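Apart from one protein chain that is not included, each protein chain of the complex appears where it belongs.
Up next is subunit A:
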């Protein structure tokens, strides 16, 4: 594996070196009026999520005067992505945006790209800081907490009542971060009271059992929340099996393909997750603007989605998770 990676790296180096030498002077002169070429690297091709990212990227590319190269390996591996990055270097793109299959393995290839004046950013799944200028996260812990609190307030009758959360394991880092932000966000909704947090360990049977226990302990629950994709499906199933459809809405974070049936039957009236189309759109905006010389020390506009502010580590959040309901579920259920 390493040997194969090395030989490809050598090949790419041989191909890219003369080009880099010739192109050295002109590369930095890219400005707002010139067309830029951007390579967007998916984790793998033929994956519904990245097809949607492609759609959003294409939407942004036209008005921005961007030539888009949407590419990726056929299987989600770091080696495949290294080959793809080397090919993009050879094609002398102005910027590369990558959703990494491995945060560290792709760094050397991306550093070679940076040495040739290519602006590298990561999106969706981050690359280690050494390998990129900026990372565009789909959302942030705080925005997730606020969105879920907002969903609960909308679903609770009159915005009032008890809510309960089915989490994953009690030691899960991102679950706990989201939970802490949810609690923080609930202070803005005084009518809602967080009655209990149960831990389903991200397995169906335990999540189902914990949900059933919550229903018995708190028969007056107004909204059931889960921030895990296994948890929300199990919670929805438990609520439906107990005949509480329409009486106790379930909401939280989940995937459209997994929740489509529950949304249509009204068990999960609405839920949130990032929108891959918006993510592709925002990634293209950021990559194009950085390639044209904008600095991440200032907020960067992503036009129809607002703007992104990057922190000291170069990480920025696109925005609030997107809300899915009966009106748009069919459009996204086939996507991811």
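Throughout what follows, a residue touches a chain if its C-beta (ideal position, glycine included) is under 8 Å from a C-beta of that chain, and two chains touch if they have at least 3 such contacts; residues count from 1.
Methods note: contacts and distances are computed from a predicted model.
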item: Hidden chain of the complex, named as in its UniProt record, picked from "Deoxyribose-phosphate aldolase", "Anti-anti-sigma factor", "Cellobiose ABC transporter membrane protein" or "Rhamnose transport system permease protein"; value: "Rhamnose transport system permease protein"
item: Hidden partner chain, touching residue among A:176, A:257 or A:328; value: A:257
item: Residue among A:241, A:303 or A:331 that touches the chain left out of view; value: A:241
item: Of A:50, A:123, A:199 or A:271, the residue in touch with the unshown chain; value: A:199
item: Which of A:212, A:245, A:307 or A:328 contacts the chain that the document leaves out; value: A:212
item: Residues of subunit A in contact with the chain not shown; value: 169-170, 196, 198-199, 201, 203-206, 208-210, 212-214, 216-217, 233-234, 237, 241, 257-258, 260-262, 264, 333
